[in-house]
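The complex appears here minus one protein chain, its other protein chains still in place.
Letters are used for the chains, namely A and B, taken in the order the chains are written, and counting of residues starts over at 1 for each.
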Amino acid sequence: MIEYLVAIGLITGIFAIFALGLNLEWGFTGLINFGHVGFLAIGAYTTVLLNQGGFPLWISMAAGVVLAGFFGMLVGIPTLKLKADYLAIVTIGFSEIVRLILLNEDWLTRGPMGLHGFDRPFEALIPFDYNYFLFLFTFVSLAVIYILLEQLVHSPWGRVLKSIREDEDVASALGKNVFSYKIQVLILGSAIAGFAGALLAFNLQYINPRNFIPMETFYAWIIVVLGGSGNNKGIIVGAFMLQFFYSGTRLLQDFIMFDSTQMASLRIMIIGLLLVVFMMYKPQGLLGKKEELGLGR
Amino acid sequence: MKHSLLEVKEVKKQFESILAVDDCSLIVKKQAITGLVGANGAGKTTLFNLITGYYKADSGKILFNDIRIDDMPTFKRARIGMVRTFQITKALSRMTVLDNMMLGPKGQSGEKIWNIWLKSGKISKEEDMAKEKALEILDFFNMLHMKDEYAGALSGGQKKLLEMARSLMIDPIMLLLDEPFAGVNPTLAKKMVIYIKELREKGMTFLIIEHDIPLITKVSDTLSFMSQGKIILEGTPEEVKKDPRVRDAYLGGGD
Partner (left out) sequence: MLMQLVVNGIVVGSIIAMGAIGLTMVYGILNFANFSHADFMALGAYIAFLLNVTLGLNIILSFFISIVITGAIGVLLDFLVWKPMRKKKADLVSLIIISIGIALIIRNGLIFFWGGGSRHYDLPVLKGTEMFGVIVTYNQIIAFGTALVFMIIVHYLLKYTRTGKAMRALSDDIDLARISGINVDKVIQWMWFVGISLAGAAGVLYALETAIRPNMGWFLLLPMFAAVILGGIGNPYGAIVGGMIIGLSQEISTLFLPSEYKLGVSLAIMIVVLLYKPEGIFKGTKI
């Protein structure tokens, strides 16, 4: 039982980190990133490939984070001066291209076979079940990222982000370089996704392109929408809610006449429906402050 | 001492089928309060958008403090001291009134990401100063009690005031106000007229779009009258008001 809870907790923690990156972009700055999973993939594959290529794990991981951030910047350059939807379109395309490259460049990624056999942090030093350690490692990382993000969003820097979310014309009228802030946010959010990708690789021990399908992005979205955009604490709660929903429906499986494909599709339909309903009737999320509701932006 | 701060030279802006600003020229002198009047759709707001860089002019030149600014992005124009407000108010709804105000000051150390951890002491000092100033200005605009409300919850008139109050936080050299008195109660509007004049004494320059002719007459040194994308008349408020073209434009036009 406890092993099961640790395993579930682990994946929840990783998704909470992943979604915190998205929350910085969407929740605080209003950037629509529909290709968040692309940066998760870059983080995971870079960490694993470099490590397998003989680099120390920490350097590989750092490279994964930096590279994810770098690609965040590249995606931002053609889009962030334009209307919000262009970023959405380009990121969704970008993440698919990343997945197609992982799938088709066998010489580098072994294509659909995926990669396994790589180091994990301190694995040799841990005398007990490694998952317990990874759980700890994930949640300490989550706590650190959470605290740093809270400091950021409550600083004057974060104030500028919120003003961009509300109305970027005001931000530029007041002398803020909107483009530069958006790029910074996309770099940071993508780097956080890259870090989550490395953790995901450690957790799975075996990564392949199927781990990085577009749906992963929308898991992050539903976490942010449920938890309340612009609310970091809510994101962590949202990640647990999604996990609860996921495991719960999995347990239900035995009592329902649907097969597992149907169950999976039903689950995603419900997630889609929740996205629609929340954006229509409760855009502040389950935990969001009531006063923020109905303030026509 | 009275030389020009802003020079607009034969600026043109065409939208699909409408020539909104047509070879328009305008000079605003340093420390002057210039009123910009004209019928609805004359092109006043579009001219503001051109001056502040929200639109790029098709042709013409714009100089601020003798520097050409046509190609400068909006935020840089604001940094060299040219700040505007919006006719259709843009309150930052899901931010408090105080946060709206604190956004204003330029060159805040805390707006650079690494400073948040490297210079936290300096940041909190700056924040305290900004807050003090913000509260002072809010007090003037009778909005102190609203400081912790979300800006989205303000009334239309209060949003208008917040818009002006926020732009004062930057200490602009020149303030461009787009209908600052619309929806503001008469007592407060009179107070604002006095305040604007005080700020001018301290060195600030104003360009103000306003449809309320008595108010704009009271506040400005000169009026420029815009019609169909051109400034066709300039002079003291009394002179301009007398011109039949101006009378026509405002005939039956309410306030």
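As a convention for this text, a residue touches a chain if its C-beta (ideal position, glycine included) is under 8 Å from a C-beta of that chain, and two chains touch if they have at least 3 such contacts.
Since we're looking at a predicted model, the values are computed, not measured.
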Residue of A:Y86, A:F139 or A:F179 touching the missing chain in the full complex: A:Y86
Footprint left on subunit A by the chain that the document does not show: 30, 32, 34, 77-79, 82-86, 88-90, 92-94, 96-97, 100, 103-104, 214, 218, 221, 225, 261-262, 264-266, 268-269, 271-276, 279-280, 283, 296-297
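Here is the rule we go by: only the chains that are shown with their structure count from here on.
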Message: As a quick test, compute the distance in whole Å between the mean CA positions of subunit A and subunit B.
response: 41
- prompt: What does subunit B use to touch subunit A in their complex?
  reply: 52, 54, 73-76, 78-79, 83-86, 90, 92-95, 99, 102-104, 106, 108-113, 116-117, 123, 126-127, 150, 152-153, 166-167, 170
Field: subunit A residues within the subunit B interface of the complex
entry: 151-152, 155-157, 159-160, 162-163, 165-167, 169-178, 184, 230, 291-292, 295-297
